[in-house]
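Omission of a single protein chain aside, the complex is shown with its protein chains in their original locations.
And now, chain A:
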């Protein structure tokens, strides 16, 4: 599908990032070498085929920039949406006889305790589309029952016309031979079908999670493959140099690799945003970043530690539906560690039966939207609270065709909250924001404290339409002192796509006690991983700088079932001695859980190799050219007690470099609004964003 790289071709001068959202498709054109933003715009998305809007954006870019050799970097939600909206293809599952229902039996628990209205994510393969195979291996990979004649099975699948087939046999992570034989027979008989083998997609122990991953891969596979093919063809017709896709890990890859492992793309959009946060943090000298994204219906928090986005190896897709926990679909793939909650600008505020104020997860969505949008919404939302308080500016909304109606916001808040509580509207509006802030602060704690990280070590980088509005309040609540608002906070995922490196993760199971391991044996165990990694990079089409590789080992106390990931140095260095690894593990364990187990043996479970390569000639930072407009005006926002709080309103560009402004203030940055709700020092960064140093308030000393 993709062309081989042309090594002799001159490097292009621009980088292009395109991100497709539910409402808008964002495009960014940056100078490849300097990272300076040359152009940034939004087009309406085309949900029936997202490729149309992407190609429209490329057409527009082509009007002012040559596309020769330009790689279009793209985060895609096509696979995610196919999964969430159940628009994948009819998929067959071939599993070990007696175990075809593993996908339905899950881990047998229910996601919510005290309800008779139990909701469980429905299996993606119907019972009649599951086929048992009377072959069996044991945990050591020995054959217990041989493969039967595959002819009848293959004929059944062919006759039924399945577009995709997932194959998951017990212990295939240890012995893939049976799966390989089934795969070969299917490829021969059903050349058009999308075939996924568990030993290829997710070679890890645990039959349910591995089956789930393989089934998701097959179910969304044809949709993702078709989309990437259409996009690739359209780009070729327009003379672009190629396409690179953002994976759930935040790294880029070729369309070929992406189409083979669509399950690795399910968190592509948020991953690009976290990559942008990491890169932005590196630019401004902040290695530890708390990325906070907030849009209309959801908020997300992820962390960057020592310059690296935090990556986990398993997540549950579509586990929260209409505010209800449904279990979701486990996917084993490297994925950025993001906590998401149903809190956005459209989240509805209401009083429960006992008279306690709640915010979300129900959202007014795009239609009818917040009351202040004047499109028929009558229930108060977070955005309405801003409209009443005065932090929402009419300008940016007018560009989206919305006339701000603070009067309607007042009515909504007064009717549903203030009057029943016996409060005035200002107090109720502030209460909405305080509850929303508390919910999001809990999300931030989940992403940090619950993972053993101290929030005070982090700089918050807010993004999304509503992120900058809430950053200051959340940072105060959780104890973060520094906020860095990036340039173009509303188009952060598109920006991230242009800055991402190519990244691959490979792993293998190797269960052994450290005491019986030698450094030589450990080094030898990495050799097949290095070979697999080399093959993946050989298939890449983007011109790259040399890759840097990191070795990791998943280690636990023998008898436990959860591991800690322990770094084993960079790819070129000698591997550490097992005694040193033992010490490193015990130190990490004490740091995480507060105690050591001196008498317990330490066990290595699996090895991982992670390699990233930056784009040749590419910038890893972004800057925004200062805007000519530089509004400054003195205004006021409505305080909790109804009194006006004098507040400076200005564009970031109006801040002279090096000049400091004291909060409170409302600052416009790249089309988004930053609200600094209290004492702070605000400065403009060289990139066009702003830096905020919060000054502790008297009532916050105890935090």
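Note that in this section a residue touches a chain if its C-beta (ideal position, glycine included) is under 8 Å from a C-beta of that chain, and two chains touch if they have at least 3 such contacts; residues count from 1.
Please note the rule applied: contacts and distances are computed from a predicted model.
When the unshown chain is looked up in UniProt, the name that turns up among "Copper resistance protein B", "Iron ABC transporter permease", "ATP synthase subunit a" or "Hydantoinase B/oxoprolinase family protein" is "Hydantoinase B/oxoprolinase family protein".
The missing chain, though absent from the display, is touched by one residue of A:31, A:308, A:434 or A:681; that residue is A:434. In the complete complex, the residue from A:159, A:538 or A:561 that touches the missing chain is A:561. Of A:118, A:188 or A:591, it is A:118 that touches the chain left out of the display.
Taking the complete complex into account, A:445 is the one of A:445, A:586, A:648 or A:691 that touches the chain left out. Take chain A: the residues that touch the chain left off the picture are 98-102, 104-105, 107-110, 112-120, 122-123, 126-127, 138-139, 144, 170-171, 173, 205-208, 352-358, 431, 434-435, 438-439, 441-442, 445-446, 450, 557, 559-562, 593-595, 597, 600, 702-703.
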